[in-house]
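A single protein chain has been removed from this complex, and every other one stays in its place.
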Amino acid sequence: MMERKLRYGMIGGGPGAFIGGVHRAAVRLNDEAELVAGCFSYIEEERQQAGRELCIDPDRNYTTFEEMAEAEGKREDKIDWVDIVTPNRFHYPAAKLFLEQGISVVCEKPLCFTVEEGEDLKKTAKEHGCLFCVTYTYTGHVMARQARAMVQKGQIGDIRMVMAEYPQDWLLDSLETITEDNKPWRADPKLSGRGACVADLGTHIENWVNYVTGLKIDKLCCNLDVFGKGGVLDNNVEVMVKFKGGATGMYWTSQVAIGFDNALKIRIFGEKGTIEFVQEENNYLRVSMRHEPPKIYSRGCGYLEEEAKKYVRVPCGHPEGLTEAFANIYKDFCAALRDKIDGKEVDEASYGYPTIDMGIEGVEFSNKCVDSSEAGCAWVTMEK
Amino acid sequence: MMERKLRYGMIGGGPGAFIGGVHRAAVRLNDEAELVAGCFSYIEEERQQAGRELCIDPDRNYTTFEEMAEAEGKREDKIDWVDIVTPNRFHYPAAKLFLEQGISVVCEKPLCFTVEEGEDLKKTAKEHGCLFCVTYTYTGHVMARQARAMVQKGQIGDIRMVMAEYPQDWLLDSLETITEDNKPWRADPKLSGRGACVADLGTHIENWVNYVTGLKIDKLCCNLDVFGKGGVLDNNVEVMVKFKGGATGMYWTSQVAIGFDNALKIRIFGEKGTIEFVQEENNYLRVSMRHEPPKIYSRGCGYLEEEAKKYVRVPCGHPEGLTEAFANIYKDFCAALRDKIDGKEVDEASYGYPTIDMGIEGVEFSNKCVDSSEAGCAWVTMEK
Amino acid sequence: MMERKLRYGMIGGGPGAFIGGVHRAAVRLNDEAELVAGCFSYIEEERQQAGRELCIDPDRNYTTFEEMAEAEGKREDKIDWVDIVTPNRFHYPAAKLFLEQGISVVCEKPLCFTVEEGEDLKKTAKEHGCLFCVTYTYTGHVMARQARAMVQKGQIGDIRMVMAEYPQDWLLDSLETITEDNKPWRADPKLSGRGACVADLGTHIENWVNYVTGLKIDKLCCNLDVFGKGGVLDNNVEVMVKFKGGATGMYWTSQVAIGFDNALKIRIFGEKGTIEFVQEENNYLRVSMRHEPPKIYSRGCGYLEEEAKKYVRVPCGHPEGLTEAFANIYKDFCAALRDKIDGKEVDEASYGYPTIDMGIEGVEFSNKCVDSSEAGCAWVTMEK
Partner (left out) sequence: MMERKLRYGMIGGGPGAFIGGVHRAAVRLNDEAELVAGCFSYIEEERQQAGRELCIDPDRNYTTFEEMAEAEGKREDKIDWVDIVTPNRFHYPAAKLFLEQGISVVCEKPLCFTVEEGEDLKKTAKEHGCLFCVTYTYTGHVMARQARAMVQKGQIGDIRMVMAEYPQDWLLDSLETITEDNKPWRADPKLSGRGACVADLGTHIENWVNYVTGLKIDKLCCNLDVFGKGGVLDNNVEVMVKFKGGATGMYWTSQVAIGFDNALKIRIFGEKGTIEFVQEENNYLRVSMRHEPPKIYSRGCGYLEEEAKKYVRVPCGHPEGLTEAFANIYKDFCAALRDKIDGKEVDEASYGYPTIDMGIEGVEFSNKCVDSSEAGCAWVTMEK
């Protein structure tokens, strides 16, 4: 059994970045690993500032991720994993380099731009004996684990419909200030990928549904809207899906839905019952069984499934939130990593964190949505 | 100004029928009209029972609607309108006969089976100087009127998206008992029409959105599911819509969604704000304006628009419900009818009740949905 | 079995009055009785207007309730009951006169000003073989009946605590316009009684708790606040109660609680479970049993108790509201009245409507609250 704390590095996540800080906070919450290296920004001043603030040894505060991969790869005390929280276009090349150095990867979604890239990363990870986690955050909630366990145990029966939505409204302000000369990376297809809202939010839905139910999409029909004068990429996404096996569903995500902060909501309808998860109320699950009144499950209560209970950190009624969801994913990933270091056989899917396969599915989903929309909202078939 | 109470008759709505009783209760609530004639059932015993219970003069408790239309048409004190609350397939022939007798019609939705039938009814009504109301109940809620006024005044700006759903679960039990020999009329296309859930629930969404926003559907893509062993007609409906002018939307209705009673929910997203209406919480409206916290409007409060206020019956915090919604539609219809009787020019659309044009649109919507689904969920274009 | 419809008269409830119209609408909803007489206003013009609008035979549209009681008492076709919806101070004298004529009474709460008056009415009713209903509206909701049945059957075990509140904010505006010369009757102790908010709202809580649980208050400690410059009588009421048997509770009612329309909320905590009723969401009941997730019971669903089911008018998910609650009380009262007319023995308490005993308890509660507050918020003992 390994005794030391795990070590990790981060690329991206410099001053002002939102998600890098959440990753670091989540790791600290678990207290199982230390941040010892990084390449936080390509702006020299910000890079140095981040290094100082995060107490990184200046030798390990790198200026490029290429340099970092190479240098870390050579160290005895190299990082056990790298966290990739850069703009999307660096996900693939960065992950590739670290994997080639035998360094496991935790990567933000979307994993990369194409399925081919994703497959390549998977192959590379396998060749170098590395683990790979894609941080689909919302799989980390205790109540996501509860939903998954209930579905897997057949408590709601075969699934008939899935209704999911993920509206936000934060883009509205930036939409109005975007010009050709002043474009955030998320509004530039070269930096962000073909899909914007569909890749950023749509993949969360696609993943969560798959994670919880195991359902695979067979066909989909997608409409992408680009609202607003400054709109370049999709900011409103409507998808009809048909799953293998006969279930159907509708997914909606938007970045221009006034009055909604981050309102991921997923409802799974089975022959015996229904489960509803709302991210903004992540400590609860609404469960309805036939002929019974709907029930409000509360995170931390004794009636939860064991698969969920083991992630509970504070008693019921004491809210957990986003950071705990991230931390649970890291808890899973670190467990796998320690087993690997201890020489055990590791089946990544069994640990609970979202795997590279899920990352690849997300990339395919996102691309197929764009394909469908470009083809006049035609039905397209998922290949994997 | 007419002094007497209005008179009406009813076809359908005998013992055990749900909706006929609600219509009658709504009319009584307003106290503007009296039920004086009927043809409540084709089963003799039930017909007589209904007549007795409803204090109908036995001479005006008819055995067939054909007989009733003819007899009432000849009376000096004939009914001012007839309420049609029969199974769907009688809507058209019955309405036609009464209109030909100069008797105005209030008809349950779906209006009829085909657009042609609908157009014929419209023409007949015009020729005989009759009014025609289709009881899309949910337009009658005070907060529907509030939403309509706010949208019409531009308070939420141009509309971008419409997200609507109407899940129920009541069909699940009957699904399991349906056999070839034991089929309720709703499960028989000859009696019910081509669409079931789409006609029964989907048209409520289509109508409400149109009623409140004025948006017309340009194209739609529909998937109809038939879940359950006894399933004959659609019981789960998923529709993507594109409106004329560029707005888009998704509609979902279901009769097999465990945990949902009658959960019509419509959200209208504009450039400036969002309005959400939930039928089961019909005394409230959630309104979100950009950069402001969402607000919960309450029926009866002073800040409502005049177009809504005039329908308020009891002070805010004292719930109104389904019956009041119906009663508001009757209030509008009776106002138009009195004006007509008083010899005034009547523009039906200006009174607030859903007109025959809306009934026809519902029929087209429902048929186009079936067309789309039968064509492999292809996009089809609305013609009207 | 009586065949005719019941006949009733009304005193108070003229143009502009809120509650009289609700009573009439509730009676119409049931369609079991007809309004045939009245004394709607002491203002001649309003009296006549009301008579015309309500189609009252001018001979039975009386100018004083004294005249009405006498005249109706002599008629062969006299009213079966009188509805008293006047300002509070007329409740007692009016009820007394009608009872003496053998006419049953439905009276708004508070029943009267003193327990002695209440006892006198009870005695008079008994002597003249009359029934007496006090319209504590919120006992009429289906889910109030559901709660009562569940408690009576021991489903939540012995009761430990009752937490109840009834905040409104409508008084705020009128508070600011009250002057010595311009005082509504509710702000004048001579017309309204010693307690204002406590009598108007507090008694609803006291009654509902007693109606549902059977608990009797042993002692109470009350603070009455008079907020606002124009404040004359209590508009904010805080009460601690100790019930016979050891349960305790807190009641709060207010007319100056900004943001609350009519938010009666009652929670009953037993050894085995908890029941919560919120008037503004009267179609639901929140039920929590030990070690189980809270459940949301929905009016109209199959799992309701028979005692509640029989009052359901429309299917679950189709909201009922205030008018139906009133109508259910009238349904109970009319059932008792028909039995009495048919010569049966009538045990009023068994029909479900709130009896004169409950009215008297309300008067005692209200007066004891004022006593307590006047004595420096001292504990006082209920005597009945």
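By letter and in written order, the chains are A, B and C; residue numbering begins at 1 in each of them.
In the analysis below, a contact is a pair of C-beta atoms (placed from the backbone, for glycine too) under 8 Å apart; a residue touches a chain by one contact, two chains touch by 3 or more.
No experiment lies behind these values; they were computed from the predicted model shown.
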Can you tell me which of C:Pro294, C:Gly321 or C:Gly352 touches the chain that was removed from the display? C:Pro294
Would you mind spotting which of B:Ile19, B:Leu191 or B:Cys301 touches the chain that isn't drawn? B:Cys301
Among the options C:Val115, C:Met161 or C:Ile341, the absent chain makes contact with C:Met161
Across the whole complex, list the residues on chain A that are touched by the chain not included here. 18, 21-22, 24-25, 28-29, 31, 168, 170, 260-263, 279-283, 298, 300-301, 313-324
Where the missing chain touches chain C, by residue: 156, 160-161, 163, 165, 169, 172, 221, 223, 225, 227, 236, 238, 240, 242, 248-250, 252, 254, 256-260, 269-270, 272-274, 276, 286, 288-290, 294, 376-377, 379
For review purposes, identify every residue of chain B that touches the missing chain, sorted by number. 287, 291-298, 301-303
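By definition in this document, only the chains that are shown with their structure count from here on.
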Please indicate which chain is farthest from chain C, where distance is taken between mean Cα coordinates of the chains. A
Centre to centre, by mean C-alpha position, how many angstrom separate chain A and chain B? 44
Distance between chain centroids, defined by C-alpha means - chain A, chain C (Å): 56
Approximate Å spacing (C-alpha centroids) for the pair chain B, chain C: 35
Which chain C residues sit where two or more other chains touch them? 298, 301
